[in-house]
Each structure stands twice: as structure tokens, then as C-alpha cells.
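The other protein chains are all here in position, but one chain of the complex has been omitted.
After this line comes chain A, so read on.
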Amino acid sequence: MTTSPATLRSRTGSTSIDPRSPRFGAGITAVLLLVVIALSLAAPSVGTLGQRAATPGFILFVAISALFAWGAGAGVQRHPYGALFRVLVRPRLDPPRELEDAAAPTFAQGVGFVITLAGIILHLAGVPFALVIAASAAFIAAFLNSVFAFCLGCQFYVLILRVRNARGAAA
């Protein structure tokens, strides 16, 4: 089995990665988010701030959010799931047919962080089911990315362009 570098850095500074690595990470995230949803549904949804912050589902959710922040900031190529992929999964697979730019999955990590951060804030503020709803939204995005290679950021990039363009035209 031939080996190839897990990441390539081009002369322009962009990093190329095995496209299966972020999908592997998204799969782990999806499963963990299901656990968060189950734990949150099993726990009472209101109580004091201290009680809400101490529920196991919330703690796991904060950890997931922190991992998104790490991926968005350091780039997916330095994400712990990427390291897991390289050590556990990659050696069992053929080399990738093609590499992808790390910037798009890194952007998707940012989207995940924003969704989970909103869930954290709303949950601490006492909004009922905030955690379940935010975790469900993040789950759907992670699941679609892992199973169908659907990239939320990529799909919404054009819509973002159109909104910005419309605002610019109206200004």
C-alpha cells in the first residue's frame, strides 16, 4: 500500500487534505450530538443557571463546541479528529483519488461553532429545548457532511454572496 502525505502545502500556502478526514470527524461529531440530544431530553429543561450548566448533555455540548472552535481556528488539518483519522483509519484505506483544500471544511467548522455557541448561550439563558434544537441542527449538518459529503458552507456560500450583493446594491 503506497503512502502519501496526509497534508500537502502548496506554494501559495493553501493546504490540501484527504477529503475523507473531515467526513470522518463529522461522523464522530454526529454521534456525539445524538448523545447530547438524548441526555438533554432525559434531563429537566429548566432549573437554576447552575443546574443547567451542570447537566451532562450540556457539558458534552460545550466540549463539541470547543472542538469546532479549535477546528475553525487551527484549521481542520490540525484537528484532533484529523490526527485520529491519520492514525486509525487512513492506513487501512487506499490513497485518496484527489485532495481538497482545507479551507472549505475549516469554514464549516466555523459554522458548527456558531450554531453550538448559540445553543450554549440560549440554554444558559433558560430558553427551553435550546440545547436540543441547536444540537439537532448541528447533527443534521454533521450527518449530511459525513454520509453524503454535503458541505453546508459550500452550499450557502453563493447565498451569502447574493445577500451581500443585494445589500451593496441597496446601499
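Operating definition for what follows: contacts are C-beta pairs under 8 Å (C-beta built on N, C-alpha and C of every residue); 3 or more make two chains touch, one makes a residue touch a chain; residues count from 1.
Here is the rule we go by: contacts and distances are computed from a predicted model.
**Student:** What name does the UniProt record list for the absent chain among "Thiol-disulfide isomerase or thioredoxin", "Dipeptide ABC transporter ATP-binding protein", "histidine kinase" or "Putative xanthine dehydrogenase subunit D"?
**Tutor:** The chain we cannot see is recorded in UniProt as "Thiol-disulfide isomerase or thioredoxin".
**Student:** Among the options A:24, A:68, A:85 or A:107, which residue touches the chain absent from this view?
**Tutor:** A:107
**Student:** Touching the left-out chain: which of A:54, A:121 or A:147?
**Tutor:** Reading the full complex, the residue touching the unseen chain is A:147.
**Student:** Residue-wise, where is chain A in contact with the chain that is not depicted?
**Tutor:** The missing chain touches chain A at positions 19, 34, 37-38, 41-42, 98, 100-101, 103-104, 107, 136, 139-140, 143-144, 147-148, 150-151, 154-155, 157-159, 161-162, 164-166, 169.
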